[in-house]
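Apart from one protein chain that is not included, each protein chain of the complex appears where it belongs.
In this document, chain identifiers A, B and C correspond to the written order of the chains, with residue numbering beginning at 1 in each.
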């Protein structure tokens, strides 16, 4: 197994991390994005506690998927690295993972309430409510805490990769949202969208305690963007 | 019938689309603006799913009003194109259409609540509450979904062009706001104003469950900006 | 009586108007600031409906204090000009007036609720609650509407210049805030502060329906910034 990671992956991970403060998802050094290279058996992640304004591509850390060992980079990887690793190991479809402390998604995580499906803005991306995990036990906090943080997400989805594809986000109870996707960039997009739908949901709930939209409307929106009958979008331009 | 569209229309549509993220009305690729050239029998609209930061004038798509066929452009038009077309066909006064997922207007759409007239900020632009449409039926979602999304707006206004002029906005239930105006630029302004009055309305309603202002005040504000006795504003400067 | 207005006043009025969108107090062309030159018997104000991004010093309009006639400028003055004039005539201490539709202050205006004094952030600038006016009557709306909008503010303060100095702001019911000060720039500052305290008040009220701070604390903050015993601040730098 080689540990040489594609340069394009490193660039994508850097850009996704730098986008976190730009889109308002994090304060100070909060938040991190990683991207996996499954052939090389490694993933690339932000170092721990480095301010975004000084973060460069050389600060990124390459971590081995099988055991979490650092195989490239001079800095310590994000403290959340083991959570990312757990998600990569559990869900083969996941190519990138993002963690933020974005205001409204964290509010749902702290309130232990799922983010409900209240309209097509949600259904465009998430095929169902965004569920909050259970609390970690005292034992799960005491040992391998970060890996167990991934574990409660895997638990929540019964380790089902299909469910991870359909709802690519989960706020960890009392903590904050982890999101994922086919690529690092996609996982970041899901973090942006998870925060946006949480924000809109809070306003909707203040106007109307219960306003479920018709399922056929939601389904229409999800399927026009996902699956065999999707017709949204154009071929993505090549990365510059 | 020619399909050559005025270059100034294409520029206006491009600029209005690029303004959407600048004024904070949309996330990622959400939102779209179109403008119609009724003489040419076509309208110009944003392509589907293209990020704003790479959108250029050559990406715009020209669509025939009569049947929705693409007559110019290499990309697929916005998935919402048929909604725009339906509104152009139903309302002769409409020269431009904007669709966004702006936070507060979507909250009203999701809560199935009209945006009430609570003051002159609203009455300056909208001559009455901004009404939310009914839900689409299962049949309307199954076939010609996007055209039917326009249809529920036409239904809401009884196909009355005068009403479309007086209240140039309608949040579609469970979805989000469509706005329109004499030009693409005006439809964008109405999207900005619809979001602003929804935001202010939410705060007002948290302070006072019911605070209707006197009708004579509202009427005064609407008529000082619209109709034969209007005295607001100066001649618009020529577009640069 | 001469109508030649000081160039420095025109520059100050231009800068204060341009600051309105920069500090987030207005959407599109909403809002206006004026400044008075009492020796010349005129005031300078923004033209009606001109977008901030194209506004230049030559667009400003000079209006005669005594009768509201335009004495300089090619454009129509702000529709709110007569409200400004009414305030200048009623309150000798006023050197500048600002009108905005800022979100939270408008919410209080629409809810017909005074902005309460909930802490020193408020008391630093406003020596008491910021009171909302009564509604205008049907007659007041029908004739000389804009002048009467000023009149309900004068009414609210019993025409007392001292009260205008102590609480230099009033949201007009169902409409929005007018603020004033010794200069155009000061009136703009009061608009910024009126919006900030309205925003904080809304959050405070959601946490605690009634939480009046001790009067001696409020008084201390007001008097350390105003009156003979003030000790806040340094001499203002000369305008560049």
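One rule holds in what follows: a residue touches a chain if its C-beta (ideal position, glycine included) is under 8 Å from a C-beta of that chain, and two chains touch if they have at least 3 such contacts.
Small disclaimer: the values here were computed from a predicted structure and weren't measured.
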Check: shown chains touched by the absent chain are A, C
Given A:108, A:126 or A:178, the correct residue touching the omitted chain is A:108
Only one of A:67, A:138 or A:229 touches the unshown chain, namely A:138
Can you list where chain C touches the absent chain? 118-121, 189, 192-193, 196, 199-200, 203-204, 206-208, 211, 213-214, 216-220, 224, 231-234, 237
Those residues of chain A which, in the complete complex, touch the missing chain: 27-30, 47-50, 54, 75-76, 79, 101, 103-104, 106-113, 135-136, 138, 141-142, 145, 173-176, 202, 205-206
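Here is the rule we go by: only the chains that are shown with their structure count from here on.
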How would one label the connectivity among the chains shown: line, ring, star, complete, or other? line
Multi-partner residues of chain A (each touching 2 or more other chains): none
